[in-house]
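A protein chain is absent from this complex, but the other protein chains hold their places.
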């Protein structure tokens, strides 16, 4: 076990915490040392994440060991900065924050964060000490637009995206009440979703001289896992050229694939993949993109970033059996 | 409007309250005079029951008019008795209680209650001043067993039943959280469900000299409306004789039908019907029965009882378009 | 029964046929005289539409009575024109076609058709002999845009809409296989959906000097009934002015309502209503609209048109109890 990295989780009782636990327990080069949770201290992990029954005898702790190689922060938005201000970790410890506290450039206690979207900046991630893991909608939308922005040809974008209920977290709410949500669709945060900030930041870095406004309407979907997005943009290029542009852009990236036929959400559920499919009529291009919000949209991408930071194969522990059905 | 009966609802903000409102608004011989709710006072009905937008400008009230012909109590279990003790209505006002306070013979303030299962005791309901409306599982299971009990040939019963999430009410709970409930099945109150009391009471009345134990395992289902039950019993009669027994028993009852082919839940969703289907192998008879827990299992049956009490056609206001799909 | 209109249905075995049956059976001023179906001749209606068990003893016929007041055509697209060419009905008989054969101005055997969208042209419908009933997506999108087009201020529209599986009809297909469709999302007919023709026709009539391109991406949803659409358009008007514009436009229309809070799909499921909600950021307006594809999007609107043609109250037989949950 000496060549394994030792990792801990801060805030392990929520959905991204649980998903990070599931992945780390099966990761061949990781030893999961602690899972901290103030609310669930002393309980077995499987008391909260009941699918883990029979898989681990670990318990939630309130205190935690600072003698680890990496720490995942799975806290509510706004809590990570507070936590790192109050708890000083040695400089050598890698921090991967799954919240949104550091995605727009904020730092804390001398720590600066690299935006952890490997398809955008893998080389910086490899050298990073601290990672701001992207948001789920932000990942889906950006992966659908990166090749266009990189080519400097992205103009206005009209996007509708739909997300599973796990995106809303564990808290009981009217809009995650089964009786309301099943068989239902509705919109929320129309044109004002908080992920627009990180999306715009990336697009501005890729084409600094060209503004690409993203009009984004998020929908609540009637399923638990996954995000499906359709973005309508203008383009003078042929569909064939666009497919080539996208396929070249993603050729070296193991989790993002440009499909040759229409994609659907369940192709990616319970995997770390993002699938993209392009269609064109006249000068209108539609980019469909899909991923699992808890994996490529959260915990899976966090492990992918950890793999890159520690020099592991990028896919280690992430070759997951999809649910498929 | 002079020949309409005036009715009010006490506790109109919950699921059975809402369903009673939906039915009464479209009932041709009813004027809905008030809908009381302490928690929602002053709001429009459609602020709480949002499907009613555009259909009524009624608001919830905290006070209520006692100058009505009938009152529906849609309160939490235990609250009806308290309410009637504290609020004295004129003797001539019919009370229909959708809770479980009076199903086992309790009375309050001089009021005694008739058990409101029309297929069991329609004539008493017609003459009743006060109705204890049956429980949803209780109605489904009893309608599957009444003909056998009436014939005095019901022995031990092994029953599994599955219910939609609306059976659990409006309150946010872990087991009605969308993320947990969708695609899921689990059991609860195994062998101890509170509806066993009223089921046993009816069976004992029908065959006083023969004990028919009901072993009942309720399941939580992954849908909002409906109950489906399979009861395994022993019988020496042929399937043909049993079908005849059931069909004769229900011949005069407009909402309960014995089907000639396998039934499924969605045949009854959003209707006031109960469907029954019989199968037999060797000496084992399986009785399948299904209904909509909010209609024939609650508010629909309450209106059916009201119709009987006021001498209306039993089906008035209850010829509902099913959802079908 | 003498003051009832006699109606028949051609093609009663499919989804819109079934839904039309359900509505007509409960319509107070209609006598349903025949339901024709070549594939199901001789069977009881409830053998095919199993939710009708216990409600009618009508059977499907292959021949049909031409001595009726109105006929609903519930045929596959392309079949209505063929049917009316081969079967000559008396001029006095009203024809309501639920297919898409006559929506773009085609005529047959001397019959010309009025586009049956009451919110657009109620007065012509009242005088019409023949109605081309609009498509489901077409109705949802148009009701979201009509006030802007009427005001002559509609420019480019970017729309994503999601539809229930009943929109795909009764035929078994890969994309309506339960195992594939549940918990899934995908797109189809991107930018090329056949309803764009009728949408553009209406918009061009309303603002003949201004082209309003509609870029429409349809999605397959994980539910059976309903359509939810979000349309992104540009507008210089304030949200308050736009709400006033919409509310005035729909003030006299009993089924289309402009909501004051976010709408969701289940508010309209199993009703003939269309709900609309407006949101605005900067110069971007988002119009959300929702309806039940089998009711306001098909059979319900067909009955609404029939009511108008026969001088009945527009809402007769269409005050439906919503499923709500």
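The chains carry the letters A, B and C, assigned in the order they are written, with residues numbered from 1 in each.
Please note the rule applied: a contact is a pair of C-beta atoms (placed from the backbone, for glycine too) under 8 Å apart; a residue touches a chain by one contact, two chains touch by 3 or more.
Fair warning: this is a prediction, and the values are worked out from it, not measured in the lab.
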Touching the absent chain when the full complex is considered, from C:166, C:230 or C:289: C:166
Contact partner of the left-out chain, one of A:94, A:181, A:195 or A:225: A:225
Options B:95, B:136, B:203 or B:263, residue touching the unrepresented chain: B:263
Absent-chain contact - pick from C:26, C:121 or C:176: C:176
Residues of subunit C (touch criterion as defined above) contacting the omitted chain: 15, 165-166, 170, 172-174, 176-183, 222-224
Missing-chain contacts mapped onto subunit B: 158, 160, 162, 179-180, 183-188, 190-192, 215, 217, 219, 221-226, 228, 230, 232, 262-266, 269, 279, 281-282, 284, 286, 288, 290, 325
Touch residues of subunit A, complete complex, unshown partner: 15, 18-19, 22-23, 26, 49-55, 164-166, 182-183, 224-225, 254-255, 257, 259, 264, 266-271, 273, 275, 294, 319-325
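What we mean here is this: only the chains that are shown with their structure count from here on.
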Copies subunit B and subunit A - interface residue numbers shared by over half, same or different: same
Distance-maximising chain from subunit C - centres being C-alpha averages: A
Identity of the most central chain, Cα criterion: C
Dominant interface by contact count, named by its two chains: A-C
Mean-CA-position distance for subunit C and subunit B (Å): 34
Interchain centroid distance [CA atoms averaged], subunit A/subunit C, Å: 40
Whole-Å separation of chain centres (CA-atom averages), subunit A against subunit B: 46
Sites on subunit C at which at least two other chains make contact: 183, 224-225, 264, 266, 269, 325
